[in-house]
Every structure is written in C-alpha cells, then in structure tokens.
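Notes to accompany the following structure.
Here's a slice of the assembly, chains where they normally sit.
So that you can tell them apart, the chains are marked A, B and C in the order they are listed, and the count of residues begins at 1 in each.
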Amino acid sequence: YGKNTIKFLRLHKEGKKHFVKEVEVCAHLRLTSPQEYLDGNNSLVIPTDTIKNIVLVLAKKKGIPSLEEFAIDICNHFMTTFCQVAYVKTYVQEVPWQRLHEDGVPHIHSFICVPDGIRFCEAEQCRNGPLIVFAGIKDLKLMKTTQSGFEGFYKNEHTTLPERHDRILCGELFCKWSYGECKDFDFNCIWKKIRECILEAFAGPPDCGEYSPSYQKTVNCIQMLVLSRVSQVQVIEVVLNNTFYNVVDMKNLGVTNDKEVLVPVEAPYGSCACTLGRK
Amino acid sequence: YGKNTIKFLRLHKEGKKHFVKEVEVCAHLRLTSPQEYLDGNNSLVIPTDTIKNIVLVLAKKKGIPSLEEFAIDICNHFMTTFCQVAYVKTYVQEVPWQRLHEDGVPHIHSFICVPDGIRFCEAEQCRNGPLIVFAGIKDLKLMKTTQSGFEGFYKNEHTTLPERHDRILCGELFCKWSYGECKDFDFNCIWKKIRECILEAFAGPPDCGEYSPSYQKTVNCIQMLVLSRVSQVQVIEVVLNNTFYNVVDMKNLGVTNDKEVLVPVEAPYGSCACTLGRK
Amino acid sequence: YGKNTIKFLRLHKEGKKHFVKEVEVCAHLRLTSPQEYLDGNNSLVIPTDTIKNIVLVLAKKKGIPSLEEFAIDICNHFMTTFCQVAYVKTYVQEVPWQRLHEDGVPHIHSFICVPDGIRFCEAEQCRNGPLIVFAGIKDLKLMKTTQSGFEGFYKNEHTTLPERHDRILCGELFCKWSYGECKDFDFNCIWKKIRECILEAFAGPPDCGEYSPSYQKTVNCIQMLVLSRVSQVQVIEVVLNNTFYNVVDMKNLGVTNDKEVLVPVEAPYGSCACTLGRK
C-alpha cells in the first residue's frame, strides 16, 4: 500500500467574519493488484500528486464542516472514482487555531494556535465493506498534584518502588473512539462533549477531586464516563503516557522537602493503554 | 564558561488549593580564572550537581513567586556565595500549566498544559556590575487571514514574487524585553499586559483589523505599542518567523480558487527581527 | 496493557579493550486479568520500576551479545517468573556507537556515534505460544541521483504530474523481518548481511546501477534479494518514505537548469510499504 500527507489551509467567510481550518491529511490506498510492486507496471498507480490534487479540490468544493465529514468525503471519492482501489483509509488532523479575543471580543480574522490537545479523525473502508469512522484527541497533557497513589502492587526481589498514597499523576493522553453507523452526527459537538468527559474523569469534582489508585484505573474511569455519557461511541481506546515525578531528597542538604520540590523521572517512563467497548 | 539545565516542579498550597510551577532553569557561570581549562585544575569548579542542588534548595526556600524573582534569587546567591564567579546568567522557562476548569469552576488541584506562547526570563550580572533582567515570550503562533500584503518592494532580474495586497500573515513570535532598574515590579502583571499588547498590535481592532504592509512593519507596531503602554520596558526585541502560504492554482483542475485553499511554503521560510529601545 | 522504556549502557572489557552497547528497551506486558483497570486492584501489577530493575539486572548478568538474544532473555524471564503475564513483547533499539579509528588503527576505548541506519529487534510471546523474533533497520537514508523514473501511471482529470524517466530517488527506509524457528542463529552476522542486501538492491551494480520504474518496484527488489540470499528470513516488510525533488525551473531567471539544481518537495510526501513472505 502507499500513503501520503498533505498540509493545507481552508478559509471561508461569512460576511466579514473569517473562518480557518488548517489540516494535515494522510491518505492510505491499497490497490486490488500488487502488479506495480511485482512487475513495475504502473498502469493502475494513482500518483501522490494526483491524490494531493483530489484532496485539495474536495476541500475547495465541499469545505471542512468537520474533520470527520471531510474524511468521509475523501473515502467516498476514492471508492467511487477508482475501481482499482481495494481499501482506503483517511487520517485528518487539525492545527489548533483558535479565534483571537481582545478583552473578550472575538476578532473577525485573527487566530492563535493553542495546542492543548489535538483533534484528529480517521475514516476507513474496504471495497464492499462498511465505512468506519474514528475520532480522537492526542497530545493532551494533564496533571493532578494530589489525590493519586500507587499501593498494593506485586512485589518480589526486584521490587524497589515504595508504596505511595500522595503522588503526582501526570501524563499525555491519547484517546480514540469509533462511531457505529454514522448517521447525521454532529461530530463537532460530540467531540467537545467527549473532551469534557475526559477532563472531568481525570480530575474529579472541582472542589475535592477523586482519588486515583493507579494510572490504569484513571484510564478506565475516562472510558466508562465517555461510554455512559455519549451514546454514539461504540469502542474507546485510551493511552496514557506517564510522566513520573520524584520528591527530591534534601536531607543531605539540611532541608525538609514536604512534596514541594519534585523532579521528573525521564527513564523509565511508561504508558498504559486499554480498549473498551459496549457489550 | 559552563552552563547546565535543571527541570523541576514547585508545588505549594493555600488551604486546600494547589499551585504548581514547572520550570526549566539554565545557569551559566564564568569563573575569574580559566585554570580548569588550561591546567586541568578543578579547585574552583562548581560542579553541575552542586548547581542543581542550589537551584532546588532556593526553589524550596523561596518559592517561585515569579520567574523573574526566582532568576534574580539565583543570580544573587551565586554572586554572594562564590567569589570565584565572575559572571552569572540565569535563564528560567515555564511549562505552561493552567488550572483546569469544569463548567467555569476552577479545580483545586488539576492542571492542563496550554502552550500558546511560553514565558521565560533571564537575569545576568557581572561581578561589580548591575543586575539586568529580561523577560519574554516565545513559540507564540499567530495568523491573520486578511489585512496583510507585500507591495512596492525592490525588483531586479532575480525577482519572481508577485505583489500581493491580500495575503495570509502567519508566524511564530519571539519577543524579549529588558527592564531598567528593577524595583518592586509586579512581573506577572507586566508580562500579561505585554502579551495583550502583542496580540492587539498583531491583530488590530477586533471588528476590522489593521492593514500590515509587511512582516517588518508588524514587528515594529508590536514594539511601538509595548513601549508606549508599558513604561518599565527599556528595550524590546521581536523576531517573527514567517510561514508563507500560497493560494493553490486550480485552473488546470477546472476549479476557481478564490483564496480558499492555500498550502504552506516550507522553503524558503524567513524571519525578520528588530530591536528597539527608548531614546 | 502497559509498556515502558529504559535506556542504559552496557560495558564490558576483554583485556584492555572496551566494548559498549547503549540500548533503549521497551517492554510491553499484558496481564491475564484486567482487574487493575476495572477495580483498581493492583495486586498483580508489576511496576515500571520493577521492570526497569529486571532489565538492568539481566543486562548485568547476561550481557548483550546481540540485541536479539537480549530481547529473548527478557521475554523468557517475564514468562517464567510471573504467572500473571499473558503476553510480553520486548523491543530493543541500539544507539549506533562505532569504535573510533585513528589512521586506520582502532581505539581501545573511544567511540563515535554514526547513525546511518538504526538496528532494532523485537521478541514477543503469548503464554503457551511460540517465541517470535523480529529484527530490523530504520532511519536509513538513501539516494540515487539517476536510474529512476515514474511513467505509465493511471491518469484522469486530477492528474498534473508529468512522466519522468530520470528523476532522483531518495527516501528513508524502514525494514523489518521475522525469523522462523530461532535456533542458534548468528544474529549479528545475519543483520549485517541483510543490510548489505538492502544497499545492493537499492543501488544496483556500482558501475551502472539498475533502473527503478517506481518506489514500489525498488521496495520489492529489496525484499526479493533478502529472501533469496538469507534463508533465515521468513517474512520481510519494507517501508520507504519518499522525499521528492523537483528540478527548479530557471527559465524566468535566464538560466538553463539541466537537472543540476533541485529542491525537496516537502508536501505531499508519501511512503510505500509492502510485506512479503515465503510461499
């Protein structure tokens, strides 16, 4: 198979107000015959350059109402136009431009890049198969400074980690979910709702938080809350890349450090991942 | 000279509410004698490990009320403690953790990383010289989708660029300013005010913007506005790394593209920089 | 499941001669029960810190005769020591330190980092299943300045790419293969042989090269040569990330450019991939 990546900007105006979407599109194609690999016969090969043109023309003609709708448009185009395509997958990722505000007033044509979690989606289809749509958020960095511990774990002669009931929980979240039959979903609205669920499940109530006994349990809480609140989600995968912090031992320096100064532990770093679906 | 980098987290509590600062500190030292280079005599050398300990102990004892106050504390410590230090420079950069909000309610101990411009500062001092403080913002990505052009430039036989009066202006800003005599400035407050000036000068009024005839002129507008509004700033340097976007020519594809689809031009990319002080 | 990454250096001496391996080990574990996710019950969880200790102790006790043997050692240790482990995968990657030579004389304890392709391997095992070993090379950047073209491809109304019979072929190779039943293979020797096959198949004979009608065909040539020369390889996957170069049109600048000055095309960039096994 082959894939390629295209970056571009899509502008549109409503009156004098400007709207901008900057996206990176990655299209994977697999052809029905591998003859270009085996025989060097290129007659069915759709060049990268053509794929780029198609993506740009679709963006011009249809706009990008949501990443998901655009990914679906691209899949449909390849499946209906090229009978030599056996499989197509489209990945679309957004540059997080947000409208600039001055004293609370939105600016009509100025934007600032705010990368607090990157939105992406995927649409994939095999010939004669259903169109499957995924959406997700990545590079979302979160931290809880208390209400987290790690105790009661398995111990043997290689164990040196002490038990802790008040550590820092910090990590980078990757979250990807699939929709079932894609009807007329409001993908933008659902995405925002899921992002809120993630933050709420990670942090707990604003006034007191909620104790996390492990990264794994926090991953599960996120999944459970999303599945319970957002009926359109069928399966949800969460990966949490952990950043550990150690309280600096300052005894030799004549100072008591009561979890006030901590250093990140670069290695080992870990991640935990889980995929959860509906019964 | 030598320098080194230390990353750590400083927590503190007010009642049940948690506050977090994660910083990267870089300390440069130059000694009065270069004997460790020339003779391999280490007797005056302050090891990296000791510098790290000092920075962490200062963070514990004094906290980080502002990056600038912390940088000043470090400079002062090295100058007063080590008579073999001829020069010290401290660079402090912040990881942009922001308090998480749920439905507008601030969370007492959860944070999200929002890198929409990174705050940093520098303090430097030669023995017997004044302590000079700089502050700045970097990695601030901004875009205007209209009200920008580039016309009337110098032309010769190597010119192929067409004149444009409605292009995209997009770039990554680096901005660094120096304070004069550092009295009891409210560094946090000043920094926020300067950030607002930058955004305002870049974007212009929210309802109509302001025409930019060049990246250079936009750089100058930012400097002028900061100098006029913030009396504590003595000199201000602005560097704008430009990202150019080309309107895709779709004529061969049978489509009219009225500045709706644009692609970033990876190379050449440029930057313009200017340093401006008070008379 | 969970995974984590450990970086370390393993030294050993033979007489006065030093040998060094710096590796990054990534261990994935899946437990038989997901109770730590669902119930927050950590009693079977093997902490990241323990995994790190095990990897370091194994490195100390067994050394790293080859990446593959070390990966196998780790897998075996986890499977035989922890009955709660249902699946283990170990990825080992090497920092490419090479012995320094002065006027052709090898240095007994000095090394230089030469990243012209990174060696890695993987070993994975399900409980009661076979141990499967993969090896590979990544980040190998190669270029042919001639003997490459792309013609006869599929064309429609979105095609703008001209046919070319003398273009640059440049890309970054990723190559991963699996071994069958792992007997007493000399993994270091096989790896070097496969690397040579890749270079030979990419470049063709030194005096004339060999025409490549497409990236895809070059990928296939690499696979065919490896399978024909190295009997231990069962399946081989090759991914070639293409870098395209365009001949700069200098007509408007009054200069003829006969494929002498070219610029890289940043987007779209593509990749082609293929997996090939024995019948």
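Heads up, the rule we're going with is that contacts are C-beta pairs under 8 Å (C-beta built on N, C-alpha and C of every residue); 3 or more make two chains touch, one makes a residue touch a chain.
If you're wondering where the values come from, they're calculated on a predicted model, not measured in any experiment.
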Oligomeric copy total, full assembly; chains in place: 3: 4
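Following the convention adopted for this analysis, only the chains that are shown with their structure count from here on.
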Homomeric contact chain B-chain C: same or different residue positions, threshold half: same
Chain nearest the global centroid, as defined over all protein CA atoms shown: A
Chain A and chain C: spacing of chain centres that average the CA atoms, whole Å: 26
Distance from chain C to chain B - Cα centre to Cα centre, in angstrom: 38
Chain C residues counted as touching two or more neighbouring chains: 158, 160, 267
Sites on chain B touched by chain C in the complex: 157-158, 160, 252-254, 263-264, 266-267
For the chain B and chain A complex, residues of the former touching the latter: 7-12, 16, 18, 20, 53, 56-57, 59-61, 97, 100-102, 105-116, 140-147, 168, 196, 199-200, 202-209, 245, 248, 250, 253, 255, 257, 259-264
Chain C contact footprint on chain A (complex, rising order): 1-7, 34, 36-54, 57, 81-82, 84, 150-154, 156, 158-161, 213-214, 216-217, 219-220, 242, 244, 267-274
